[in-house]
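Shown next, in structure tokens, is the structure this report addresses.
Removed from the display is one protein chain of the complex; every other protein chain stays in position.
Chain lettering (A and B) follows the sequence in which the chains are written, and residue indices restart at 1 in each chain.
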Amino acid sequence: MPEGLALQAKGLRKAYRGVVAVESLDLEVEGGTVLGFLGPNGAGKTTVIRMLSTVLRPDAGWFTVAGVPHDQPIQIRRRVGVLPESAGYPPGQTGEEWLAFHAELFARTRGDARATARRLLAEVGLAERGGSLISGYSRGMRQRLGIARALVNDPQVVFLDEPTLGLDPSGQLQVLELMGRVAGEHGVTVVLSTHLLAEVEQACDRVLILHRGRVVAQGTVAEVAQRAAAPRRALVKVPPQVRVRALEILTACEVGAVAGGGDRRGELVLTMPTGVTPEDAASLALGRLLEAGVPVLGFAMEGGRLSDAFLAVTRTADGRG
Amino acid sequence: MRAMIVALVLAAGLAPAAAGTSPVSVRVDPTTVSTSIGQRFPLTSTVRNDGDWPVSGLVAHLNVLSLDPDVYVDPEDWSSQRTIYLDPVPAHAATRLDWTVQAVNSGRLVIYVAVTASQGTDAVVASNTLRLAVASQRTVEAGGILPLALAMPAAVLLLTGFVGYRRRRLR
Partner (left out) sequence: MAGVDERSVGAGRRPWMVVADRELRDLWLAGRGLPLLLVYTVLLSVTSYLVAANQALNFLEQREAVGLTLELAVAVGALLVLLGAADSVSGERERGTLESLLLSPAPRRALLIGKAVAALSLWAAAWIVSVPYVWYLGRGVDVVGSAAASSLVVGSLLALFLAGYGLVISTIASSNRVSLSVSLFVLLALYAPTQMPTAMQHSWIGELLLRLDPFTAGLRYLGRLVINGHGPGQDAGWLIGPLVAAVVAAAVALTVAGRLSLQGGDRA
């Protein structure tokens, strides 16, 4: 097995009552990577995480986690931390009690477990609420508590399944910042399962897109976006009276096809082909317009983002692309 | 020939009525007992074979009855072993049977032992009576249990409240 691989899987398969949830999944993740696990609802993300964390047994295939083969589930559990998607929390326990309990399950002494719980609560910003009942925690606090639980055993690999689900934007930001801090300070490999593409773009080094149990794309964010061949477009907004002039200038740039904006008055759409660096092309077009004295009221880039790639690959997989 | 027939019948068990009274007799001791309810006391019965032949297949059975028609007696409650199957009793010999009895009813009662054979005639030989006087003793009354009946739930309720209060302070 190549050194440095935190996760490796080959041919993983899982079916429930004849319905295939994951079909022949192959995976290789380097240590220290933050991997974004993307996919629509029902794609199989949670099933994959549950298999890799040994909560579910795959029907076929093999995997290793932190170098430990799949036939040693207890050893794998010692090395991973998981924030499950549908995690429940006992309302009658305090955050500190619950964390200390789980720390003890990882063979810590009682005193060590309590100290670990307090340390982790401070790390996730719950130090002042650690002695309060979980029933009084907000959704965001519970998610942070869950992240603390995922770190209780100093794991080598952390799986976060929809960590921002149900949180408001500030809560989402807090969780992503925490995740980044965890990955950076603890040096763990993080697998972030989410359907929020912006999170992956913001926080992840690599991305893997699942659709109907199959991997449809994987690589760095840029690689996946480019590989999906989603065309980049620039929306240029100019006053109506100079629209024709702007159209001529953009056409002369030869950086892509130019068309009127249709229903959008005064908007021109510049579609850049693949092979052209969108940022350079856009910069050239904007520069020519400004040199010609054309007032540019707005200039926005579209397409070529992860969200576009996601839609493109999933539609292709559906046969609609 | 006639002597042989008589001998055969005698050997089978109790002598036929036509030959006179049964050679088996039974007696209980003591004949009077005064005790209080719930107390156990020993009772001895002696089964004697006054005949010239050994007697086998004898069965002894303990019975209890109340002299008060309003008192229901279940002899099964008085002794767990009410029936004893005897070994053969030699001629002109006696066998002693020991019983342990617990007075579970109060009032005036009578205990006696009946002996019959497992085969042969249907004659039953009864012993003399043991006259029993059992004093009642009320140890349970409603007023006495009331403090306990109230205190136990109250204690659990207090404990529940205390624990709930402590947990609520953690919110």
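The criterion applied here is as follows: a residue touches a chain if its C-beta (ideal position, glycine included) is under 8 Å from a C-beta of that chain, and two chains touch if they have at least 3 such contacts.
This is a predicted model, so every value here is computed, not measured.
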Which candidate, A:His70, A:Arg149, A:Arg206 or A:Arg232, sits in contact with the chain we can't see?
A:Arg149
In the complete assembly, which of A:Gly4, A:Gly92, A:Gly136 or A:Pro273 touches the absent chain?
A:Gly92
Residues of chain A in contact with the chain that isn't shown?
14, 16, 21, 39, 41-50, 53, 55-56, 66, 74-75, 77-80, 82, 84-90, 92-93, 97, 101-102, 104-110, 112-113, 149, 153-156, 161-162, 186-188, 193
Touch rule applied to chain B and the missing chain gives residues 37-38, 74, 76-77, 80, 102-106, 136-142, 144-146, 148-150, 152-153, 156-157, 159-160, 163, 166-167
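We take it that only the chains that are shown with their structure count from here on.
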What whole-number Å value describes the gap between the mean CA coordinates of chain A and chain B?
85
Residues of chain B touching chain A in their complex?
167, 170-171
Considering the complex alone, what residue numbers of chain A touch chain B?
92, 94, 131-133, 135-136
